[in-house]
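Some notes on the structure that comes next.
All protein chains but one are shown in place.
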């Protein structure tokens, strides 16, 4: 699905990654860990094309991401559901409409997807908050809404940046199960997280691999997990 | 320091708290836990006067918070350092200036406080990012900067809302130690967190009490922690 | 053009994603209205001045006086000759000798009514009415000099020039104001569009992040802002026209600015104001939206 070929990246103050070659095959489940500021968010942004690598190239669904036109990029975004670390919403629309936003911008028939939306709201525990506005959500509720928005289009790849940073343990487990279910339906999943207990819990449920950022490299973590 | 007398609160969609009476004495160290959406952030906002209770009253430093004038409120904010869940900064100022903002608005002499600022930047691991702009920080770096900003005025009370949500374990431990040190200097500390392992680690270092929100009540957690 | 109207017809889907309102949008509306209002005023000024300048320069070329001196016999012969010449001159609508009474009335301010003018060999005055575009004054005078002694043409230009000049100056001023106001309007609408887009940077970012195409995002904003500029300047235009109608009337006498306003079909001119504003807003917002969108991958 997503392949990195000798990728390097630099914000201007020194390279964050030196020479990363890596492939996230279809249907795989990956965690990404590393200390704060090591470049997890940056790595994810490279994967979904929000940043272009300063070295090497990245293929998403076989196409070079750096060569994509703006409309190609829009299409790519619909095939990759993303949960951002700072989950942003349209503040003037209620939660349900925000979660349905990918349907709206891709021109889907909202009426047909109503059941889908209702199920998803139930999954992330926001059924009762569906009509609230984003500013009225708690931190954890925002993250859950962001996850629901990321998966509503049933994308081929799901990328989540610390999706459980503000969520209690029970709810984290529940969201993890949602992602595991999606993965078992063939979706590719990539999650950045520093929560080792969550990662350990996941490894008992799914064939997950753990990538770790260290020394400007992104490597498969060893047996210490 | 902070006393709640039969406090109730309601955003309009049903009471979040029914009748909370509680006192946070000077020099105490409290954790606040509860599931996502249970009202942790709301409780903290009541404590530092960002929200007024719909029932009962709250005393901070002996004065009724609801009766404070706007200038009283500004003074109160300088005596209570707050780390917000969505840490906001002035995007046009570098990190160091943002951390020094409480000094600026309270008219302190910035030159005199330079050493204090440098030490603090080192503590939260942002010495190298001091000149970066907030938009260039990683999620965890933002939280650390917010904590530094909260403590720079050396306030009597420190309130932090999920200060380690986006931070790896090692860094969390380090920030915790900073808070414990401040507490041992007599500061009152109140931290909302859903991270049980962090709370357990803290209890080994400091006489911390854990408050739990359940059934519209805020109660001391029992022996299960 | 089709794109313009296609956009205005709207798309409920993409309209919802733009925040309904806000101070910046009020600003756009208000600035468009204010500029529409002022533009109508400047237009009224320019068109009135144009009408006045036309009328007075018309009056100037249309009515002239020919003075024929000589004794009674000479006068009669010369009058006939002059009338012939005038009949042949292209650009003259009509000519007519004034009666003795009319001449006396003209002189009354200077001489009073009771003077026995009958005895005097008063010159005969001939009123000459020109067509548009009029005749060649110099050529006519030349021919009269050659053929009819004692015939002097007075086209009143000495009298009327200052007024025509004033009206023309006024018209120039109106046109300059109109250009200034149109320019200001365009610049302000452009800036208001940019401010709206800047204020909505987060909306644009979120939309791009969830896979909205540029045309979806730009369309929503362009439509919204164009409609706002159209509505604003339309309202300003209506208010402007009302204000022009309600302008306190001049004095008792009929001065040429007591009649400020639009004549006949001129009343359709203010309709151009919102149209121009909307087109400017459409183009400005389109450009601004494309620039703003380029900031987001």
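Points worth noting:
Order of writing sets the labels: A, B and C. Residues in every chain begin at 1.
As a convention for this text, a contact is a pair of C-beta atoms (placed from the backbone, for glycine too) under 8 Å apart; a residue touches a chain by one contact, two chains touch by 3 or more.
Just so it is clear, the model here is predicted, and its values are computed rather than measured.
Of the chains displayed, those contacted by the omitted chain across the entire assembly are B, C. Residue B:78 is the one among B:55, B:78, B:174 or B:216 that touches the chain not shown.
Only one of C:80, C:93, C:107 or C:139 touches the absent chain when the whole complex is considered: C:107.
Listed by residue number, the positions of subunit C touching the unshown chain are 22-24, 26-27, 30-31, 34, 37-38, 41, 45, 67, 69, 103, 106-107, 109-112, 114-115, 120-123, 125, 150, 152, 154, 161-166, 168-170, 172-173, 176-177, 180-181, 184, 187-188, 191-192, 194-195, 197-199, 243, 247-248, 250-251, 253-258, 260. Seen from subunit B, the chain kept out of the figure touches residues 49-51, 70-71, 73-78, 82, 84, 88-93, 97, 101-102, 104-107, 149, 153.
Just so we're on the same page, only the chains that are shown with their structure count from here on.
Ranked by separation of Cα centres from subunit B, the top chain is C. Relative to the centroid of all protein Cα atoms, the closest per-chain Cα centroid is that of A.
For the pair subunit A and subunit B, the distance between mean C-alpha positions equals 29 Å. Between the Cα centres of subunit B and subunit C there is a gap of 68 Å.
Shown for subunit A are the residues that touch two or more other chains, of which there are none. With touch defined as above, subunit C holds no residue shared between interfaces to two or more other chains.
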